[in-house]
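Below are the structure tokens for one structure; questions will follow.
Yeah, one chain of the complex is gone here, protein chain that is, but the others are all in their spots.
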Amino acid sequence: MSASVQPPTLAQEWSADEMMTIAAARQLHAGDTCFVGIGLPSTAANLARATHAQGLVLIYESGCIGAKPTRLPLSIGDGVLADTADAVVSVPEVFNYWLQPGRIDIGFLGAAQLDRFANINTTVIGDTYDRPRVRLPGAGGAPEIAASCGEVVVIVRQTKRTFVETLDFVTSVGFGTGAGDRERLGLRGSGPRMVITDLGILQPDPQTCELTLTHLHPGKAVDDVREATGWPLAVSASLSTTEPPTDHELATLRSLEATKSGTDS
Amino acid sequence: MSASVQPPTLAQEWSADEMMTIAAARQLHAGDTCFVGIGLPSTAANLARATHAQGLVLIYESGCIGAKPTRLPLSIGDGVLADTADAVVSVPEVFNYWLQPGRIDIGFLGAAQLDRFANINTTVIGDTYDRPRVRLPGAGGAPEIAASCGEVVVIVRQTKRTFVETLDFVTSVGFGTGAGDRERLGLRGSGPRMVITDLGILQPDPQTCELTLTHLHPGKAVDDVREATGWPLAVSASLSTTEPPTDHELATLRSLEATKSGTDS
Amino acid sequence: MAEPARVTTLAEAVASLVHDGDVVALEGFTHLIPFAAGHEIIRQGRRDLTLVRMTPDLVYDQLIGAGCAAKLVFSWGGNPGVGSLHRFRDAVEHNWPRPLELEEHSHAGMANRYVAGASGLPFAILRGYSGTDLPERTPNIKPVTCPFTGEVLAAVPALQPDVTIIHAQRADADGNVQMWGITGVQKEAVLAARRSLVTVEEIVDALTPVPGQVVLPTWAVTAIAVVPGGAHPSYAQGYSERDNDYYVAWDAISRDREAFDRWLQEQLLAPVGGAG
Partner (left out) sequence: MAEPARVTTLAEAVASLVHDGDVVALEGFTHLIPFAAGHEIIRQGRRDLTLVRMTPDLVYDQLIGAGCAAKLVFSWGGNPGVGSLHRFRDAVEHNWPRPLELEEHSHAGMANRYVAGASGLPFAILRGYSGTDLPERTPNIKPVTCPFTGEVLAAVPALQPDVTIIHAQRADADGNVQMWGITGVQKEAVLAARRSLVTVEEIVDALTPVPGQVVLPTWAVTAIAVVPGGAHPSYAQGYSERDNDYYVAWDAISRDREAFDRWLQEQLLAPVGGAG
């Protein structure tokens, strides 16, 4: 798919969401197999396919393996996914034969709450499970994506409400209680490689597995990230700045967004 | 499928195998679902479809559900089975989703050895498993067909070598050690309804489950059956004679056999 | 005896197959969601249902808002690509219009529960749930040890709905059902159930084979009702497009109890026989 190239002036400004999506797309490479959830992950994965990673293999939990959508799907079950897939399999098969054995390189997840070990909550907000303040959609495919993909990339807008000291519910495991916990739990994928937000990029410390700020997006400051984090933020000694969106990335993203026929949560 | 009708003179004589196959075909009814092994069971099932049971649903372990072959298949994987089936599914699916839950009414099995409780050996002949006198093909689908079909019909030529006091190996369970044993073993189908041979028909005693001679084929005597049975044969007080093949049955069977492109063991 | 599927009307099928208190699964994965059947369940006023579905979406939001459900067994409850299911949230957060008991799994767990049901097994095993809070809230997740390796895996019990309802593209004159495109977990959901209803776009003389098809033999289905557009606002590949505007519009309707009630009275209950 080739994007219609926009005039460069448009590319000089971008939203925080655009930076986040583009930073996420850059993490995907042509030969990867990628298990894609709906929303920002799907946008980022399709942006990668439309720019530097044409050979990226997209796998949707609806059973579409190798989907090559020509427009952004609104849901994980859009007809365009089945029409363009190399194979359409049943939902039990996609989880049992494709995800569970570790055939998928990268899982792309969102989060409603996230803690310093990149554990994820998408179940309930509030103290009690039975009468939550906010009932979220729930687990979906995430617990097993987080467990079984070769690695995980989380894409989430960063706020103090989202980046919390303690999750109200652990829906999907990042590094659990810290280094060694994934192995102890028998999780076979290597876990979150990075968390990409609208402010920057966090990566697990090689020793402790605690999320550490490694990149700031252009125009953002460490204090912006600290204020949006509900725990004392670790900052990398070699903190760097994310490459800004190129004209091509931004134009392609915008033309992709224009193909979507509904809104995105 | 309509058989070409043969002159009645031909129908006046028939082989013991023909009588056996026709008697077996009569046990199948239009609304039944029938799990069919290759050889005599397949011939009998297709004869039933071609005569009185057009609506009989044939299921082959190769994954062909509702196969309607227009000629006798030489194997359980002939192309004609897939071409004419309502659905072709994988081999794991046919065993897991269709056979195991008890969806199939009748299982049609052969045997190399059979005991008085209609347990079946198709594994080895001889005292030792590791160095048998005759190595037979083995279990195939039979153990689970025998366990899970609503009922089982066995079709087998009767000799003292085949109808034995003690099996050299229990490959598939009929009534195990007798009444109540299927329940104890957790087998959910009701087990063998009858054993059809080239001499007559045996049915389990309602109390003891021991096979009892209930029908003699025309021209056969009780002593013929006794001599072909390796245990003291129980004979029903209401022993009757099998209806001889009708002209239509015989003509249809012969025209079916003529469609087979190979030999049958 | 392999009973062929009975061809009937949607109203008769729901009346005879769906009873108060039943465990009911309406399956469909974005594609082929049996909306019309769900609406008929609301119209007939069923109560105390245990609703089962991997991805409860708008039609379950509607059933829950209408007070049909006592319990929901599920793995992801949202308005795909739009946001929350507000009637579902109102039931869980505020017990409105009645309390809703939850049994919550992951997709992999739910899919395998249907597989076990379809397979006549009491349970299924998977690598799942490890380290999450789900087993603490869902007693139906237990450990099981591999007798060969000693590894501990998760076990989930078979799902066996009293009735499963799906929508498919078509059936033939004998009642064999054919669907294609994204077919999700529908085969398993039908085979796991005691009774089943398939709404179809049309009945044709004979089924032309289609790539990617799933065929359910007539004797594996209890009843068939011809309901063209019965998946709207979901879609039936080859017959209709997904009505994305409906999904977006539902967000506003469902946020507000009064707006929902107006929709229920005016759109769903008033036009008898019509689709909501």
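Worth a mention:
All chains are identified by letter, namely A, B and C, in their written order; residue positions are counted from 1 within each chain.
Throughout what follows, a contact is a pair of C-beta atoms (placed from the backbone, for glycine too) under 8 Å apart; a residue touches a chain by one contact, two chains touch by 3 or more.
Source: prediction; values computed, not measured.
Counting contacts over the entire complex, the absent chain touches A, B, C.
In the complete assembly, the contact with the undisplayed chain comes from B:Ser172, out of B:Thr51, B:Gln113, B:Gln158 or B:Ser172. Only one residue in the set B:Ala16, B:Ala30 or B:Ala139 touches the chain that does not appear here, and it is B:Ala139.
Only one of B:Ala25, B:Leu47, B:Ile104 or B:Ala147 touches the absent chain when the whole complex is considered: B:Ala147.
Within the full complex, the residue among B:Gln27, B:Asn46, B:Ser62 or B:Thr229 touching the omitted chain is B:Ser62.
Annotation for chain A: contacts to the undisplayed chain at residues 31-33, 57, 65-66, 86-87, 96-97, 100-103, 105, 148. If you put the missing chain back, the residues of chain B touching it would be 38-39, 61-64, 74-79, 81-82, 88, 90-92, 95-96, 99-100, 123, 129, 131-135, 137-144, 147-148, 169-173, 176, 181-182, 185-188, 261-265. Residue-level contact of chain C with the missing chain is found at 120-127, 140, 142-144, 146-149, 151, 153, 155, 157, 209-213.
Please note the rule applied: only the chains that are shown with their structure count from here on.
The greatest number of inter-chain C-beta pairs in contact is found between A-C.
Seen from the C-alpha centroid of chain B, the farthest chain centroid is that of A. A separation of 41 Å divides the Cα centre of chain B from that of chain C.
Measuring from the averaged C-alpha position of chain A to that of chain B gives a distance of 58 Å. If you average the Cα atoms of chain A and of chain C, the two centres end up 28 Å apart.
Among the residues of chain B, none is in touch with two or more other chains. Contacts with at least two other chains are made by residues 187-188 of chain C.
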